[in-house]
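Only one protein chain is missing from this complex, and each of the others stays in its spot.
A, B and C are the chain letters, set down in written order, and residue numbers restart from 1 in every chain.
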Amino acid sequence: MIWTPAPYRWPDPFRAAACFTVDVDATAPYLWQHRGAMPPTIAALEHRRYGMRRGLARLVDMLVRRGIRGTFFVPAIVAEEHPDLLPGLLERGQDIALHGYMHELVAEISDAAFTEALERATEIFVAQTGQRPRGFRSPAWEMTPHMLAELARMDLWDSSLMGDDVPYTIAGVPELPVRWDNDDAIFFKFLGAGDKSPRPDHEVVRQWQDDAQAQIDSGGLFMLTVHDWISGRANRVARIDDLLRGLAEHRDVWLTSCDALADHHRAMGGGLQVAPDQLAPPHSKEFT
Amino acid sequence: MIWTPAPYRWPDPFRAAACFTVDVDATAPYLWQHRGAMPPTIAALEHRRYGMRRGLARLVDMLVRRGIRGTFFVPAIVAEEHPDLLPGLLERGQDIALHGYMHELVAEISDAAFTEALERATEIFVAQTGQRPRGFRSPAWEMTPHMLAELARMDLWDSSLMGDDVPYTIAGVPELPVRWDNDDAIFFKFLGAGDKSPRPDHEVVRQWQDDAQAQIDSGGLFMLTVHDWISGRANRVARIDDLLRGLAEHRDVWLTSCDALADHHRAMGGGLQVAPDQLAPPHSKEFT
Amino acid sequence: MIWTPAPYRWPDPFRAAACFTVDVDATAPYLWQHRGAMPPTIAALEHRRYGMRRGLARLVDMLVRRGIRGTFFVPAIVAEEHPDLLPGLLERGQDIALHGYMHELVAEISDAAFTEALERATEIFVAQTGQRPRGFRSPAWEMTPHMLAELARMDLWDSSLMGDDVPYTIAGVPELPVRWDNDDAIFFKFLGAGDKSPRPDHEVVRQWQDDAQAQIDSGGLFMLTVHDWISGRANRVARIDDLLRGLAEHRDVWLTSCDALADHHRAMGGGLQVAPDQLAPPHSKEFT
Partner (left out) sequence: MIWTPAPYRWPDPFRAAACFTVDVDATAPYLWQHRGAMPPTIAALEHRRYGMRRGLARLVDMLVRRGIRGTFFVPAIVAEEHPDLLPGLLERGQDIALHGYMHELVAEISDAAFTEALERATEIFVAQTGQRPRGFRSPAWEMTPHMLAELARMDLWDSSLMGDDVPYTIAGVPELPVRWDNDDAIFFKFLGAGDKSPRPDHEVVRQWQDDAQAQIDSGGLFMLTVHDWISGRANRVARIDDLLRGLAEHRDVWLTSCDALADHHRAMGGGLQVAPDQLAPPHSKEFT
């Protein structure tokens, strides 16, 4: 397998693909982190509220102006707090997908709690939009075999893993791979003195542009992930707009949403197949 | 609210605003940190004393030369140690505002202690300058509902939160928003081996310039915060001088002080209104 | 010795050398880290599996296309899981060398366990390729006197230490020195929120190019180390390809493998000689 990497074929006339996604976390990770006891301080909350007040609209306006269909992953608690969020995204031609109920971290919840949050979130999506969500992204991009089995059961695609540059199938679930390097939070997120200092906007976007070009050159998928309260700032939207303009000018790049990628993947097949018994490490039996 | 961000209107003929502020911390955070037991070592103290010895004068000279009114947030203990500081700033056409008594960290003090520090600091300002301070910035930019209530009671504006790009009103208090990305300390502060290594001056100021331009383009407020002992160094002042010269050349940018911004905000209204019962997270009842 | 650094002579007509190496870690460090109890999560595993699925082939293709013989350090557990790895590397004109059995960290194993892992790995290499490996690189680049003695006993060269810019001899073992600054992992590796954020590809490769030029100018050895799952990404391979193209254009730079460097070093001698009794610090007796 090493010497014959799985080929992938994009729909004609495209030779590569790109996908712009937003993890609409808002205050959800903060609510999760402090679910046991909410502190009296409000600075981090106000910082995160910037997304719903200004950042998200700026990002969506950019997409609408460019005629791009992005994919928005929304924790259901955020949709509950902002009932005009999911309908408004759909009205503006955007795709929506699941992102947990309260941005639950996999490592901190049981299998049953995951399933409950997934079903509860699905119900909220259905109630607010009249349609079932078709895809899922894990908060913090962690995954377990149980989660994959649940996604398969509910016929959801996933976008949380990093095992390839192009869509693949893992335990029966279509995987639209992400990459830490193409996530805004690890470069920009700053909530207090112990955090890494933010990198310059132009430096980070230059790297994303380089990576997008390399994916185009090699027939891959460039998947970008940003957050409402982090990249909704004016200069970041301006730089990301440059990046998307460049991608849109490539006639042979399929700039599309996750739903469309998953539809293509299901219809055309191709790519890597990871069987359920290949999820665990091959030698784990020795250690457990 | 997501889809209709609160508009903001600047005084004619301006279409955006910029504000240069200095948190004159000097040794105050060190005194607070070691208030229980002062160590015998003096390296960090000498490092911080650079501000009062050289850095602050260099920053103020720059502002005076350019005819810019900045805003200086001064912990009262620093004013006590340097009785010519507050009067000297006023003589040089600068605004002054509160920054705690000993740079108390919110998370480490009671509500009563905050109120006591605020009142004690106000008395020192009045005694040294004959006038009441009109604004406040929280050390480390943290905030609580109690603090906002006290600011409202004392008719003070605030400049500590990050919930928008333009002034807004929170629990009745005019908020002139800050942003970590536009603070010098998170890029330059280095006091010992465990700290993040400083970023190049030109890289950081280039990012501030990019962000200022994006705020101008989108009608926002560019609020910059520096510290006496950090950015008073010769090359940083030279680079910041470049930035301010660029801002001053924009005829449609209102380059002004926090007091003037707050006056405008109170007179014109506009912007976001955050009610007192919107401070806490909407779901916190579930967890407390 | 300070004032007369050990001279080194490269084979005619070369005046400097360069060596491209890959530490084919794949999932081995993860297996080692979690050998006591394997967690149910799979994100880090999938991330690391990128190397065997796509990254390694891309790196090897680049070398083959340029006619460069690289050196691949392979933990034996990775060779066991991928039986076509070692034979495939040899077929493609690449050198292979030892890198532990399960990427054991020196600080966590006994001398006996090191020897056992070294011998077990050697047997696997022999079984899969019919030939004994000739060199070794320590996982995480740590070393002890016992390890050096074992390498000498098995007639293996080493490439794990940083005591010079050119090959030297330490406790009888030919040392082909590495350098953290010329390792991809410390700039790019990101597996979760606490890690350092990745640096831009072009920035890191620019620094490697600068360092390579300085080694050429001073007659040294430029040794580069990358990892299958980290630098096998499309843009990194493109940038590294630029670097190797530049090196290959230098007629007086010997761009070669570790085996060839070690052969030269053994045949020509030269360089620094570190005696076994010089390994421990001179004053350690006082403290033990």
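Everything that follows uses one rule, which is that a residue touches a chain if its C-beta (ideal position, glycine included) is under 8 Å from a C-beta of that chain, and two chains touch if they have at least 3 such contacts.
This one's a predicted model, so the numbers in the text were calculated from it and none came from an experiment.
Asks: When the whole complex is taken into account, which chains on show are touched by the absent chain?
Replies: B, C
Asks: Among the options B:Ile77, B:Met162, B:Val178 or B:Leu224, which residue touches the chain absent from this view?
Replies: B:Ile77
Asks: Of the residues C:Arg65, C:Arg132 or C:Lys196, which one touches the chain left out of the display?
Replies: Among C:Arg65, C:Arg132 or C:Lys196, only C:Lys196 touches the chain that is not shown.
Asks: So which of C:Arg9, C:Arg66 or C:Arg206 would be touching the chain we can't see?
Replies: Spelled out, the listed residue whose C-beta touches the missing chain is C:Arg206.
Asks: Which residue among C:Ala127, C:Met162 or C:Met268 touches the omitted chain?
Replies: C:Met162
Asks: What residues on chain B make contact with the chain left out of this view?
Replies: Chain B touches the chain not shown through residues 27, 30-31, 34-43, 45-47, 49-50, 52-54, 56-58, 77, 81-82, 84-85, 88, 102, 188, 190-193, 196-198, 200-203, 233-235, 238.
Asks: Need a quick check: the contact residues on chain C for the chain that isn't drawn.
Replies: Answer for chain C: residues 1-6, 106-107, 140-146, 160-165, 170, 180-181, 186-187, 196, 199, 203-204, 206-207, 210-211, 213-215, 217-218, 220, 272, 279-284, 286-288 touch the chain left out.
Everything that follows uses one rule, which is that only the chains that are shown with their structure count from here on.
Asks: Going by the touch rule set out above, what shape does the chain contact graph take here: line, ring, star, complete or other?
Replies: If you draw each chain as a dot and join those that touch, you get an open line.
Asks: What chain lies closest to the overall centre, CA atoms only?
Replies: A
Asks: Could you grab the centroid distance between chain A and chain B? Build each centroid from C-alpha atoms only and quote it in angstrom.
Replies: Going by mean C-alpha positions, chain A sits 35 Å from chain B.
Asks: Hey, how far is the Cα centre of chain B from the one of chain C, in Å?
Replies: 50
Asks: Got the chain A residues that touch at least 2 other chains?
Replies: Only 196, 203 qualify.
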